[in-house]
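Notes follow the structure.
Complex shown without one protein chain; remaining protein chains in place.
Going by the order they are written in, the chains are A, B, C, D and E; count residues from 1 in each one.
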Amino acid sequence: MAFNHRDEHVDDHMLIVQANLDDMNPEWMSYLMDQLFDVGANDVYVVPIIMKRGRPGLMLNVLIDEELIAQVEEIIFRESTTLGIRYLHASCHRLAREFERVDTPWGLLTVKVGYHNGKLVQFAPEFKECEQVAKSHHIPLKMVYEEVRMRFNQQMQKNAQPE
Amino acid sequence: MAFNHRDEHVDDHMLIVQANLDDMNPEWMSYLMDQLFDVGANDVYVVPIIMKRGRPGLMLNVLIDEELIAQVEEIIFRESTTLGIRYLHASCHRLAREFERVDTPWGLLTVKVGYHNGKLVQFAPEFKECEQVAKSHHIPLKMVYEEVRMRFNQQMQKNAQPE
Amino acid sequence: MAFNHRDEHVDDHMLIVQANLDDMNPEWMSYLMDQLFDVGANDVYVVPIIMKRGRPGLMLNVLIDEELIAQVEEIIFRESTTLGIRYLHASCHRLAREFERVDTPWGLLTVKVGYHNGKLVQFAPEFKECEQVAKSHHIPLKMVYEEVRMRFNQQMQKNAQPE
Amino acid sequence: MAFNHRDEHVDDHMLIVQANLDDMNPEWMSYLMDQLFDVGANDVYVVPIIMKRGRPGLMLNVLIDEELIAQVEEIIFRESTTLGIRYLHASCHRLAREFERVDTPWGLLTVKVGYHNGKLVQFAPEFKECEQVAKSHHIPLKMVYEEVRMRFNQQMQKNAQPE
Amino acid sequence: MAFNHRDEHVDDHMLIVQANLDDMNPEWMSYLMDQLFDVGANDVYVVPIIMKRGRPGLMLNVLIDEELIAQVEEIIFRESTTLGIRYLHASCHRLAREFERVDTPWGLLTVKVGYHNGKLVQFAPEFKECEQVAKSHHIPLKMVYEEVRMRFNQQMQKNAQPE
Partner (left out) sequence: MAFNHRDEHVDDHMLIVQANLDDMNPEWMSYLMDQLFDVGANDVYVVPIIMKRGRPGLMLNVLIDEELIAQVEEIIFRESTTLGIRYLHASCHRLAREFERVDTPWGLLTVKVGYHNGKLVQFAPEFKECEQVAKSHHIPLKMVYEEVRMRFNQQMQKNAQPE
């Protein structure tokens, strides 16, 4: 049933790139984040902080492979207002991931599954698909999630049983 | 020893004025806050929020007497980027306040005291004075506070004893 | 199966009591919150804010019935460092609530259910019970929740079917 | 040049609807916010808070006209996990707003303008349009804003001069 | 009087383990934090962040000795919903710590003391003990702290004097 696979691994060549922004129009943040994801950032997130003279600021964080550093710096300098960035070395441990298809009243829907040491430890319905179902079928989003999770659980239990 | 007094009271004519800011240079916030205090705002504070399209924003809050509303709105529209403000009616319960003078190794220092139903419930050294002592005497600020609080407590105990 | 019931209603006699704290040991906050819940506060929550001179502060919020105001003020003045509190009038709309018992591999567990206009819109396993099961049975807490939710859903579907 | 107009006014029939969420999948928040904007909410924003037992939570805030209360409650109960909501009465002061068209190297772009007592106090390029220009012309978004603001200023100064 | 001692030192074999959580029931966080402390984490703390698509999220941080990494990862994967964690190398400088006993009206109470280069720089009453005294003696918690601090100061001054 799986159509995608990626082994569990630790990547020791990651960087966390950070920039503190205290004089930027916050409206621009989503555009900046989009551009960073577009060049391959693994994650981008923003932390509300208090800066010099008690100024409310935002700390941009970008998790990337070392090889992306020049590209990412270029985007941050071009699209934000910062005069400097900093980066720290990090290691990323990523679970093996598969995408399972689950049969639901609204068709086949995807569940992202995570394995640690070969054992299923995470599963999560895909947000975009569930949102689409909720909208088009006028069902509360939380009920779509509930149903997909139940179906996935039942499918797992069935597969686990000896014939 | 008291040189100032104000009775405990409830003021039912207060407003909380709010504006959500998602496209303003955060550098300007301190200037805006200063101006609001200058016209008599009782308090001004800022709350980090998440706005439309996931934008990081800041909610400005200004606590004022109803009579100040026009002045305060004028400042917010002039110094921020908002197209609208909102306000809510509130009541403020303020303790009776006195300023006591405490004898310390660095001279007389002020302690702000709060009374609820005639009973002392709060006391706090004045930040600005303690900061000044810490700087000029090269003493940790926390030790200045510690000493002022101890002296105030001893003074209170002495005053409470019958002669 | 229900052992508790409370009708959906709107309560127009609620207050939100607020105090901005910028000079209090944050360690004391949990004790203050506990005391407020003990006298009957409906909710207590804390908002990180930026105050005068850029100081990081905490805004305490207490949601109470109007009748509790004197008691709650007394606690806040006694256990915090504030010289003033403010309050705003609010209305609370509360769902009808029932507690259902669900049969699980670890015994009967409670699910809190909420009804809006007679229709089930919320259900949530009780945290304390699930935590207890997770601890004593060495099962991930999220799996306990998953199981309780599945069992509750199945129970609901069975009850909904005609005999 | 204006193609839209709305007078400055104060609306005294507004509500701030709030719900504290401590057991909801945060992924669902954007969907909930979209639905609230769709039925006519004036603003929707989220405040990170600390709740009972130190739980990290989110306070949903919805600014609406009183008439929307039933619709908004229905959405919150349907799409979030809360068992209760609260609301406070508020007044909104909204500036007169016009949309001006500004001639730029990338065609006519819109600037939203705000007037307080007949005087221009705010103007802001429309984010969506500027983002589109930045993307299609490969120009930093901040430079698009800069150019639009300059052009708007020059246009204003020209209009202000006697012929 | 001291019954515990630990030398000031720098530990260069520490890790900060981080996971960004945007789809987890926040109710589970306290349970996760408890489990991490139970296996020996030096500190666990949570940072409110804004993630992809403007989602409100929580960044879990766990400060540990390198040797604990496998155990800590296992707990995070088991009890949270994340598909990946990251870690950074850090050095910890810890003060020499002693626990002093202070004679108070409510019995002997503990004060944690910190020494930097052999000089006392920190002291703090133990929260749990003070909370217990506040509860059982119906005294404001802040007054218990005040008294314990005063007594500790007086004890220190007495010990410092030559006989």
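Operating definition for what follows: contacts are C-beta pairs under 8 Å (C-beta built on N, C-alpha and C of every residue); 3 or more make two chains touch, one makes a residue touch a chain.
Source: prediction; values computed, not measured.
A.B. asks: Which shown chains does the chain we cannot see touch?
C.D. replies: Computed over the complete complex, the missing chain touches A, B, C, D, E.
A.B. asks: With respect to the chain omitted from the figure, which of D:Asp12, D:Asp103 or D:Glu146 is a touching residue?
C.D. replies: Missing-chain contact among the listed residues: D:Glu146.
A.B. asks: May I ask which residue of A:Ile50, A:Leu120, A:Ile139 or A:Met156 touches the chain that does not appear here?
C.D. replies: Of these options, the touching residue for the absent chain is A:Ile50.
A.B. asks: Residue-wise, where is subunit B in contact with the chain that is not depicted?
C.D. replies: Subunit B touches the chain not shown through residues 25, 27-28, 31-32, 48, 78-81, 127, 131, 134, 140-142, 145.
A.B. asks: Determine and list the subunit C residues touching the chain excluded from the picture.
C.D. replies: Against the missing chain, subunit C presents residues 22-27, 29-30, 46, 48, 53-58.
A.B. asks: In the full complex, which residues of subunit E touch the absent chain?
C.D. replies: Against the left-out chain, subunit E lists 14, 16, 30, 33, 37, 43-48, 61, 63, 88-95, 97, 112, 114, 116, 121-122, 124, 127.
Everything below uses one rule, namely that only the chains that are shown with their structure count from here on.
A.B. asks: Find the chain most remote from subunit B, comparing centres computed as mean CA coordinates.
C.D. replies: Between subunit B and every other chain, the largest centroid distance is to A.
A.B. asks: Taking the mean of each chain's Cα atoms, which chain ends up nearest the overall Cα mean?
C.D. replies: Given all protein C-alpha atoms shown, the central chain works out to be C.
A.B. asks: Examine where the copies subunit A and subunit B touch and state whether the two sides share over half of their residue numbers (same) or under half (different).
C.D. replies: Both copies touch with mostly the same residues.
A.B. asks: Let me check something: if the centre of a chain is the mean of its CA atoms, which chain is farthest from subunit E?
C.D. replies: Looking at centroid distances, D is the chain farthest away.
A.B. asks: Quick one: report the Å distance separating subunit A from subunit D, using the average Cα coordinate of each chain.
C.D. replies: Computed value for the inter-centroid distance: 26 Å.
A.B. asks: By residue number and range, which residues of subunit E touch two or more other chains?
C.D. replies: Only 23, 25, 27, 48, 50, 53-57, 78, 81 qualify.
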